[in-house]
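Single-structure report; data block below.
Yeah, one chain of the complex is gone here, protein chain that is, but the others are all in their spots.
Right, chain A next:
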Amino acid sequence: MDTQSDARPVLEGPDIARVLTRIAHEIVERAKGADDVVLLGIPTRGVFLARRLAAKLEQITERKVPVGSLDITMYRDDLRMHPPRALARTEIPGDGIDGRLVVLVDDVLFSGRTIRAALDALNDIGRPRAVQLAVLVDRGHRELPIRADYVGKNLPTSLRETVKVQLAEEDGRDTVLLGAKPATQGAQP
């Protein structure tokens, strides 16, 4: 965080709550009631967002919405460019994903490579009826033909900027920070 001391917030706690409520309503609308929806968050912060979305969906539909997590580390296309990363938890809800509408949830959509890896990982777990993508922030700069179905906020950025999502569960507060990239680092998804 030292390098991002000049970062400015673009979304604050109440904004994030409103955005998630809107996305939840959009999911119900597009999925015509959301009875076969399974939410899968991508660790770390996607999982917290997925749980919050599930809570909101349950309020709207008054039905339990299965929520889980999908770790994509082993499916990354840049595995050989870094030391191996510690793995996160993959937790698929009991009824599986076969024939369901899977909504992947992540915090920031950037190059699209994480989502590609997630699609590969899903392939090894089951065959959903359809896969959709919900993200809190879409910052552009796609490197693959991937788009989000539900976007919290479109945030046009330059490659010299960083977008950092902080959530209460992990960081103690809800905010999205836009900052300048430290000069030494290369582009990272």
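The rule is short, and it goes like this: a residue touches a chain if its C-beta (ideal position, glycine included) is under 8 Å from a C-beta of that chain, and two chains touch if they have at least 3 such contacts; residues count from 1.
By our rule, contacts and distances are computed from a predicted model.
Missing from the rendering is one chain, named in UniProt as "Aspartate carbamoyltransferase" (options: "ABC transporter permease", "Aspartate carbamoyltransferase", "MBOAT family protein" or "C-type cytochrome biogenesis protein CcsB"). Only one of A:10, A:88 or A:177 touches the absent chain when the whole complex is considered: A:88.
Touching residues on chain A toward the chain that is not drawn are 71, 74-75, 79-90, 120, 124-126.
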